[in-house]
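One structure, pasted below without further comment.
The complex appears here without one of its protein chains, the remainder shown in place.
Up next is chain A:
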Amino acid sequence: MGSPTSVLLSLSLKSCCNTSSYVDTATQTLFWLRLFVCSSLRVFSRQIIMSEQLRKFEEPLKTDLEELLGRFQRTTSVRYEDFSSMWRDMKFGDIFHGIQNLKEKNAFSRIALNTATAYFLPPYSFQVRVGGLYVLYGLYHSQCSLPKQKIRLALKDWGDVQAFTQDALSSQHYDVVYILHKLLGTKAFHFTAMPVPLAFLRDKKNQVMPNTEAVAKPSSRPQQLVTTEMLEEVANIHQHYKQLKASVSAQHPEASLNLVRHNLVPKLFNSVMSFSTWQNIHTGGEASVQSTSLDEPSTSSSSNQHQQQQECSRRADLLASIKARSYGQVVEVAKSRRHRQAELCSAGDAGPREDPGMGGVPGAIPRRRRRFHNSLRYRTLRRLYETGGIPEEFLTSTKLWRLSKADQEETTRAIKTRFKW
């Protein structure tokens, strides 16, 4: 349904039109319309999408709900009094406080109710489900939103709810049934098709898989394949083969019959050994850290560890010395670029250039190197300045409100921090 359709349909539009001159203006206007629609599709920086903002609350919500339900589960009771005392204790009703915007209040209530509904449905145990029902009751009545956001119940889960009610009734848990009836009576439910409204929005950031690399066993397939028994067998077969070859061709075996290496078995053994030592070296760092935290001293592993640590520290020293040597020397540049000689700075000055006198260039605007690279405009201006093309004043643009300040005054720029959840 992409471009072929639109091409075809625009052709059909043209065939609909009566006069040809009409088509030109029509298509031209449409073209500009498209152009302007594209460029006016700007998202305000403040109008950050509510759902993205509130997605940060999913994790904390889950933590809080699991805390509450965990406490409830530990009491091994299904009485509402116990639950309500826990609710008051944790002051769970305050979870809706702190939002100024009504729209955000509604959106947060929806998310909270949707998350809590999951605990009311199977596959959780009966007690957790009772806890989930109480949580829903509590959240529904403590929400500050207007209109009160409802609990979504999908058709496929209604059967489960009925079964749950029957169980509670038969076990004479009257408060469970009472609470459920009360919720139904105050029209707290929306009877829907799916538990959550679906808008075909794929999650950009998929759930981060736990990093199993550190705990995974390093692959040991070569070692599994080439075991000592296997090597013995191969050596045996090799021996037989050589004898067969010698018996076939009487005196000197022909060169063309040398299809197998002579030293197959030793070579195989050596390559596997070198692979395993390489593996140990490369995972030696993590392995040593892990084994220290695991609290299992064993002589062989500790000596191994020690060896690995020694190797690691030797490598580190080597790298450090190489780096020191390379950065200690300043390469002289060609004579054509003598205005841009490199200078040796000590490690302490490696921060962003806030002091104009430091970098040797007067009038430099403080730039944060780590966050973003200097723009093309800035780089061009700098280059022009250095080649002597433009005077120094061109590097900074004068702000209107600073026209009246004295020449010697320098105002430091406050670094603005953006709010991050």
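Rule of thumb we're sticking to: a residue touches a chain if its C-beta (ideal position, glycine included) is under 8 Å from a C-beta of that chain, and two chains touch if they have at least 3 such contacts; residues count from 1.
Assume contacts and distances are computed from a predicted model.
Its record in UniProt calls the unshown chain "snRNA-activating protein complex subunit 3", which is the match among "Transport protein particle (TRAPP) component protein", "NADH-ubiquinone oxidoreductase chain 5", "Transporter" or "snRNA-activating protein complex subunit 3". The hidden chain makes contact, of the residues A:Phe72, A:Phe92, A:Tyr119 or A:Tyr385, with A:Phe92. Checked against the full complex, the one of A:Val177, A:Leu264 or A:Ile281 touching the unshown chain is A:Val177. If you put the missing chain back, the residues of chain A touching it would be 1, 4-6, 8-13, 16, 22, 25-26, 28-30, 32-34, 36-38, 40-44, 46-47, 49-52, 56-57, 59-61, 63-64, 80-81, 84, 87-88, 90-103, 106, 121-123, 137-138, 141-142, 144, 146-148, 150, 152, 154-160, 169, 174-175, 177-179, 181-182, 184-187, 189-194, 197-202, 204, 419, 421.
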